[in-house]
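Some chains omitted; the rest stay in position.
Going in written order, the chains are labelled A and B, and every chain counts its residues from 1.
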Amino acid sequence: MTSTKTNPGNYFEDFKFGQVIVHPTPRTVSVGDVALYTSLYGTRFAVQSSDAFAKAIGYPQSPLDDLLTFHVVFGKTTPEISLNAIANLGYANCRFLKPVYPGDTLSSTSEVIGLKENSNGETGTVYVRSTGRNQNGEIVLDYVRWVMVRKRDKAAPAPEAIVPNLPPRVDPSELGAAVPPLNTSQYDYALAGSPYRWGDYEVGEKIAHVDGMTLEEAEHQIATRLYQNTAKVHFNQHTEAKGRFGKRIVYGGVVISLARALSFNGLNNAFHLAAINGGRHVSPCFAGDTVYAWSEVLEKVEVPGRTDLGALRTRLVAVKNNDCSDFPLKDADGKYADGVMLDLDTWVLLPR
Amino acid sequence: MTSTKTNPGNYFEDFKFGQVIVHPTPRTVSVGDVALYTSLYGTRFAVQSSDAFAKAIGYPQSPLDDLLTFHVVFGKTTPEISLNAIANLGYANCRFLKPVYPGDTLSSTSEVIGLKENSNGETGTVYVRSTGRNQNGEIVLDYVRWVMVRKRDKAAPAPEAIVPNLPPRVDPSELGAAVPPLNTSQYDYALAGSPYRWGDYEVGEKIAHVDGMTLEEAEHQIATRLYQNTAKVHFNQHTEAKGRFGKRIVYGGVVISLARALSFNGLNNAFHLAAINGGRHVSPCFAGDTVYAWSEVLEKVEVPGRTDLGALRTRLVAVKNNDCSDFPLKDADGKYADGVMLDLDTWVLLPR
């Protein structure tokens, strides 16, 4: 008697506009997760690394790295959203709304906010807004992503096409919600690793983050399981050997975290990732690739109501096997250059 | 002057019937171990993952994954029991008797409960009951295992053969000791990942757990060291290159944990492993293997005195490089099929 109690994942026709999905397995995050996150990416932002530093400027203790929160919330959504996805097409309007501390329990829900069948009749794009909440039901994070999902049955009728209207960027008034009022006089720039504050950066400034990190299979698998992300392409060489690339694909979030950790060298005081305005995984990353990153300052704005910090809108680009001293992005014909893996549009906050 | 203060491990003739061995290195388990366990296996049972979920149903906080407790208790026994073992032959009568929480300190003792020299005069089978206790001396776990151990001296006389009488299964009345009375009305099936409770499963039901995980050398070594398991075959390529397989052998407990974590997909609410009735590592696992698993419900019983939960006796089978959709187990001639690595007879508990 064969059971039907397993989750085969959702197909395009399983998603309905307005549907709200409760994702399984809430997760209490801990200093264990923090240590693993450090060991996997080598991140060095002082606020997240030192309770003493965080307390001095007004936090009750070090908050989790924003991307650790993101990956935990994201990981939960994979069994229902992207198990049958062909591609993770993009992110938008990702806002970090409350700090998360060790001991908090995170859970995720998603709402289907758009659906569009592709002309081939075999796949469609699903837009979801996913929301992470803590144990008190407070929203700590929300973001939109869209994925290309297979249809189970090519003959299934196409739903009405609805494509959400996404803002080009998170409004500056929405930034800073996850940062308490800072006692900036206690912010120690020597300990933080750089004298450069918000006011020292200029629009158009490009920063090659110098270092490169070579990724191993064990590393990205350990990271991705830490987030309870179950997407098969990251873990199963037995099937991926027969797949498109012949090998496992690194979870895109690992590339984001590596790029963000590398960005410390040059953006040392950009201690908080306040928003991801948009982003694309331009090309896949595999074990053995060496990840480099560079940033460009796109905008420099004050945060309404905050005199303690300011926001930089930065493009964060991750590139494989290229030290980024020439800031690779696109070719003359407008296509992404070879090796570019990630193009992420973010807001980061720095003390003023 | 060469020291003789190192531990060369025990040989068959060093074991005496009735002997009690205190194993070194007590170990305080922590949320760090929990995070590592998650990162190594991707386990997703809600009770162990979320303090909030655990508290809602009656635990003071999330207990450790039962197998993390098992591995820590087991790991301590390796220097004295299995350093010179040729094979870990089997497990029986393994009972989880108290929940273990971060901050608890675990230690292990073993009693020799059986001895039988093999007819070749070169090896013998040692049966031990190993017991794990917490810092208050309470038994959290006990189990029987038997291993084939080399003799130091072939001429050493054989001991009287004593083979313990092992029960075919743990009695249902012994299950549930490690679970507080549950407030099942607060058990959130959406967060737990499946609507299926104890009553929804049928004897004979077979569940292919869908996913596969490819194991890397670094992963099994990190896991096995986390348990302070010192068995050489898992760690030393310099000697294993000249050994039976030419490579390191994955600690069997890693396969058990992977299979159990994979079983979440189909047995999502089987949150507690209450007993291992028996089990065998049928064939070795190596780095590079992709581990899949399937389960069969063998028995379905009430737990005396408990109306909150029920027990399923399940066979949990781990197989390499085979997606288990055809439930591989034995060939027509009764031998284990190619690729089968683990055949474990367990009791798991689910809410009613």
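The rule is simple: a contact is a pair of C-beta atoms (placed from the backbone, for glycine too) under 8 Å apart; a residue touches a chain by one contact, two chains touch by 3 or more.
Computed from a predicted structure; not experimentally measured.
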Number of identical chains forming the whole complex, with 2 shown: 3
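Just so it is clear, only the chains that are shown with their structure count from here on.
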Copies subunit A and subunit B - rotation angle from C-alpha fit, nearest 5 degrees: 120
Averaged-CA centre spacing for the pair subunit B and subunit A, given as whole angstrom: 36
Of subunit B, residues touching subunit A in the complex: 30-36, 38-42, 44-46, 49-53, 62, 190-194, 196, 200-202, 204-214, 216-219, 222, 265-268, 288, 290, 321, 323
Touching residues on subunit A, where the partner in the complex is subunit B: 1-3, 5-8, 22, 24-28, 30-33, 35-36, 79, 102-103, 105, 107, 135, 216-219, 221-226, 228, 230, 232, 235-239, 248
